[in-house]
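Here the complex is missing a single protein chain, while all its other protein chains stay put.
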Amino acid sequence: MTSDHMVDAASHPAQPGIAETAEERVSYLRAGHTLGSWLFTSDHKRIAILYFISVTFFFFVGGAAATLMRADLLTPQADLLSDEGYNRAFTLHGVIMVWFFLIPSIPNTFGNFLVPLMIGARDLAFPRLNLLSWYIYMLGGLFTIYVLIAGGVDTGWTFYTPLSSMFANGNVVLAATAVFIVGFSSILTGLNFIVTIHKLRAPGMTWGRLPLFIWSLYATSLILVLATPILSVTLALIAAERLFGIGVFNPSLGGDPLLYQHLFWFYSHPAVYIMVLPALGVVSELVAAAARKPVFGYQFVAGSSIAIAAIGFLVWGHHMFVAGQSAYASAIFSFLSLAVAVPSGIKVYNWTATLYKGQISLDPPFLFAMSFIGLFVVGGLTGVILAMLAVDVHVHDTYFVVAHFHYIMVGGTVSAYFGALHYWWPKIIGRRYSLAWGRLSAALIFLGFNLTFFPQFLLGYLGMPRRYHVYPPEFQVLHVLSTAGASILGVAYLLPFTYLFYSMRYGKPAGANPWEATGLEWSIPSPPPKHNFAERPTVTRAPYDYTIEYEESDD
Amino acid sequence: MTERVQVHEPFVDPAQQHAADMLGMYIFLASEIMLFGGLFAVLFVCRLLHPQEIAAASKELHLWIGGINTAILLTSSLAVAIAVQLARQGSRRAVAISLAAAAALGAGFLILKAVEYRLEYSDGLLPGFSTASKFANPATHLFMNIYLIATVLHAVHLSIGILLLAGLVWKLLRRSLQVPKRASVIAVSGLYWHLVDVIWIFLYPALYLIR
Amino acid sequence: MNGFLSLWPDRASAYAAQLDTLLAGFTVVIVLLSAPVFILIVVFAIKYRRGRPANRKHPVTRNVWLEISWSIVPFVLMLCFYVWATKLFFDLHHPPADALEIDVVAKQWMWKFQHPGGQREINELHVPIDQPVRLTMASQDVIHSLYIPALRMKQDVVPGRYTDMWFKAGKPGTYLLTCAEFCGTQHARMGGHLIAMSQADYARWLEASTTDLTLAAQGAELFRSRGCSGCHGPSATVHAPNLAGIYGKPVPLEDGQVVTANDQYIRDSILLPQQQIAAGYPHIMPSFQNVLGEDDVLKLIAYIKSLSDTGEGSPNREGASK
Partner (left out) sequence: MHVVRPLIFVWAALMSLLALTIAASFALTGPLSLVTSMGVATVKAVLVYWFFMHLREEGGLIRLAAIAGIAWLMIFFFLALADYATRSSS
């Protein structure tokens, strides 16, 4: 394709958009504009865009299920959804949000886009494997959509046995297949990242100079590779149990239902860190750029990512304190769960210290980062409450838990996702968006989120079990507050997609480094050229090498 | 038919590419270990819950067929290891022969395994398939189910390995794979074969030798 | 309860008050730990706002001792609460010996309760106050979880085994009782009430809902009608263990292990008789898996318990001695 040809095809001349820039003309976005050039690309940047589109789609599908649930919860009776309908709504909400949005969200979009750019590589180590991983993801996605159309599944995203293996009447096997398939996409992505980070760093890009986002993705990839296969085999056993009655999880055939929970949480607890570690990495990047200062205690922040990934494997039993697990095992798991709070705490305190004597900007990405820190602190500390044995006995499986993990995953990961989107959007697309609208949506998301989920802590302590759509009337006020918050949140999540989309044509060209940030990705044009770097970069400086103004001082 | 050492897009030199391929394969193998590890965990927990019944069921398995199969796989691994060494020296025909031998041994394993399933079927050991089951006890059924799942999953992996080796032999014979330039491809594929062997090394005692 | 808006759940026991104290104490600690973050972020964002003149001299970019101290100090603080919470948790797992024993059977989607006197109720549990109550719980189908928020307690009810839970209600009243583990279509409707009554009221309630037979006597009835007595009875010709006095005693097994004849062992012997066979007996006992429900098995256990004269278990069960 010649670039002249692309100008004609890519934009309609009648629109008064800002004309295509020289950078755009040679960028990866214009390197081929047929559908095939996108669907068969092995360019990590284009695969990132493919993921971005598909992940966003599933975010809104999962969000639609949540909307139905929150609407149904307005009243203590079941007036919008039937029992079955509600059960299917929360199961699909969980399955889609966990495996089709949260797990791939930051790694597969921003990770794919940024890993090679940040370490100075041409692409990921195995570009075709990367594309294959997207196709596997889409195949799993198609299965999920089919499950949705075929009537859904009603086991909860946790697929607990023997409910899922013997009693549930939804499409359990199909749903398990969908998750099984998407697991391989995770494994391949993790593998690709690990090899890339080890083997394709530019000369001079030592481990001590890696951006913290890369450190966190590295930790995430370790979990992806080592935990996901356990989920795969567990889901295969569920399917075999349901289809052939093999009995592994069926007590009347000599099996043990708790064994399922051990296997499931051995994957699914580390999976929580798959969801939140990339977000922690994003926030480290954003905080440094916001303060124009090196991240306080780089080594501790980098090391804590690895520590979280490692300790995260040792704590799964805290999901089973009341499940009939031995009390001694529970005591061990409770202790280890407290230990995992230490590296998380290090990150939060270090970010706060980074802001000290910084040049703090309140542009949209940084607002998202700061709201992340606040929400993550609340989510993390309520997690410590849940790790306390006797307290968990009361609040386990209540709205307290629901609120806790939404603070981590929605308040945390989704805020970081939007933060990353607002931070790297000018790099990805090459255009600036409206900062005022960005600030507004950051504020709305923060407000809507807290209004939605803070009342749920109270509901949980009051004794409102999760997965209930019929509840005692004294809980209604808090539920109404929560639904009101959810409606704000819903609008606030849609908002960025409007002005970001608008900026694609009408935004001002961003320039190579609109935030004046450090990092290799900002050293190349926006949007990046197809080949990333004109020549292989050599790194000679520490990360976050912002010039600190020693002289500007009068008071 | 001169071929350059192929360096794929993101790599700058063949050494880097070889290192990345090796690392990638080892990481993939780690995930395979975790996949089978889940099954081993299930097996050990069931054994812990029902030690007597599972030992009794294990005694019914054909220990000697399993033993011969173990020997076959170990020998096939030797053939693959030799093939890698020969590939580094560049003897194309010898590499093809030893890889073909390994693949043939793998096929032999599968045939013997099929014979074994057939015997177990007629013994009434295979639950769900046999008409008259030999076992009254659910725990022994459970063990046979796990046995079936683990060995079938292993056989699937082995079949993939056989296809992989056969593909390499084909390419070697057609000279579309050159040694020693691309010996790395054979080394990396060999890793997968050895892992399938290692998994069997653990499956054999874990299934057949429970006493 | 039943107010327009409640912000703190009912407390039906002294344990609930203890737990609330623990939580309140811990909340104070986490507020102390997190307040600096919230306050400092806001203060820094204002004070060091970009473009605003401020003293930005000598910013630090690392301080290992500071970092170590803010890792260790919160952890040590939390450890104190860990010890406290774990102690409470272990108390929950050690029921007093004199507890009133009530059997619970969960099934999709109801709770069935069996009192030692043979009284049975569904979705309502009447208990006396100031007396420890121990629930032995079984599930007929999937995993359920008995949750009584006013007691701050829940325990999953797992098919294939018994789990238990004990409490001592301190305040008469009607409290919510729900299922907390998702168990299928009508999960949200699987609830009822815990009715804590004064001991005199409880005695009156037992009187009013009295049945002909105690739980153990109902078990004895089953023991005959299901043919157990044919083998295990005194006049049996078949070589089967005599069950009198066996409860709570060690049983040597075929494989040389010795197990205690507790509720779980007796249950498994009835439903999965081919496992854990007592030494010296032939493998002839059929499984009652598809014949007896969990509630029936609990009755049989009550009966077998009543045959034991060692005083093991609660005195309430003893009243049913044959």
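Going by the order they are written in, the chains are A, B and C; count residues from 1 in each one.
As a convention for this text, a contact is a pair of C-beta atoms (placed from the backbone, for glycine too) under 8 Å apart; a residue touches a chain by one contact, two chains touch by 3 or more.
What you see is a predicted model, and the numbers here were worked out from it, not measured in a lab.
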{"item": "Hidden partner chain, touching residue among A:A65, A:I96, A:V147 or A:I230", "value": "A:I230"}
{"item": "Options B:V12, B:I65 or B:A81, residue touching the unrepresented chain", "value": "B:A81"}
{"item": "Residues belonging to subunit A that touch the chain removed from view", "value": "198, 222, 226, 230, 258, 262, 266, 313-314, 316-317, 320, 324-329, 332-333"}
{"item": "Missing-chain contacts mapped onto subunit B", "value": "22-23, 26-27, 29-34, 37, 40-41, 44-45, 47-49, 51, 55, 63, 67, 70-71, 74-75, 77-78, 80-82, 84-86, 89, 187, 190-191, 194-195, 197-198, 201-202, 204-206, 208-211"}
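Basically, only the chains that are shown with their structure count from here on.
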{"item": "Touch-based graph of the chains, sorted into line, ring, star, complete or other", "value": "complete"}
{"item": "Rounded Å distance between subunit A and subunit C, as computed from the means of their C-alpha atoms", "value": "36"}
{"item": "Computed distance of Cα centres, subunit C from subunit B, in Å", "value": "46"}
{"item": "Interface hub residues of subunit B, defined as touching at least two other chains", "value": "50, 53, 137-139"}
{"item": "Residues of subunit A whose C-beta touches two or more other chains", "value": "252, 254, 256"}
{"item": "In the complex with subunit B, residue positions of subunit A that touch it", "value": "42, 116, 121-127, 187, 190-192, 194-196, 198-200, 225-230, 232-234, 236-237, 240, 244-248, 252-256, 259, 262-263, 536"}
{"item": "Complex contacts: residues of subunit B adjacent to subunit C", "value": "50-53, 136-139"}
{"item": "Parts of subunit A lying in touch with subunit C, wherever the complex brings them together", "value": "78, 83-84, 86-87, 154-156, 158, 160, 162-163, 166-168, 251-252, 254, 256-258, 291-300, 321-324, 327, 330-331, 334-335, 338-339, 341-343, 345-346, 348-350, 352-353, 355-362, 370, 373-374, 377-378, 381, 384-385, 388-391, 393-394, 396-398, 458, 461-463, 465-474, 477-478, 548-550, 552-555"}
